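The structure appears below as structure tokens.
Of the protein chains in this complex, all but one are displayed in their positions.
And then chain A:
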Amino acid sequence: MGKAYVITSGKGGVGKTTSSANIGTALAMLGKKVCLLDLDIGLRNLDVVLGLDNRIMYDIVDVAAGRAKLSQALVKDKRFDDLLYLLPAAQNTDKTALNEDQVREIVDELKPDFDFILIDCPAGIEQGFMNAIAGADSAIIVTTPEISAVRDADRVVGLLEQHPLQEQPHLIINRIRQHMMKDGSVMDVDEITHHLGVELLGIVFDDDAVITTSNNGEPVVLQAENPAGQGYRDIARRLVGESVPLMEIKDEQQPSFWQKVTHWFRKG
């Protein structure tokens, strides 16, 4: 019997969809059977990030409305044999097309066949959010070190306290720019974790490759050397119960042009 996690943040653009795709892929790489549910109805992206947008036949609203069977709507990711599936969102309707019971029913139907069900939540805290948390056993809250994202995460933690899930929520701090955190210009990992009072699941560094890989439909976890991919792989390993130390935050700032010049002069 699988476990359903909702990946949520409140704020838009902090990397919910990217995180869903990467954690899902990383779990599949660990040999787990994973189903990704895109609940961002109207603005579906998860299929694009995974490179599966050309394979969609039916979507989650079709399933909920009884126009398609669940097995017909699931899109298989061929890169991982029989391990990674996507239930895509609908595009031509809005978030009110689904209700909480329908989502719960779909998740319950998926649970016996999968180890992990990851629900990609839309931004905001309206009906779409309520739908997304309805079927979940636990939540993964994604935030960035920006104050506005942390505020929204705080709001979401508050809402999750009002609609408690079976398990306490987890936290991912995404898009960490190491030199900014190192020099104290953004909140650091401990500060954010302590402020939100949520257990930290992992940290992910900001990396250009996250964008390029997502454009190519190949999640960044597939790149063995990439630090962002490493962050997501660590998160997946923690989700399957391994204990993995947090990645160290290093000051990787490149020396600026003038620093290089003065350094060159000093040497001379």
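Simple rule for what comes next: a contact is a pair of C-beta atoms (placed from the backbone, for glycine too) under 8 Å apart; a residue touches a chain by one contact, two chains touch by 3 or more; residues count from 1.
Note that in this section contacts and distances are computed from a predicted model.
Its record in UniProt calls the unshown chain "Septum site-determining protein minC", which is the match among "Septum site-determining protein minC", "Alkylation response protein AidB-like acyl-CoA dehydrogenase", "Thiosulfate oxidation carrier protein SoxY" or "FprA family A-type flavoprotein". Contact with the undisplayed chain is limited, among A:121, A:157, A:201 or A:220, to A:157. Interface residues of chain A facing the missing partner chain: 151-152, 154-155, 157-159, 161, 195, 197.
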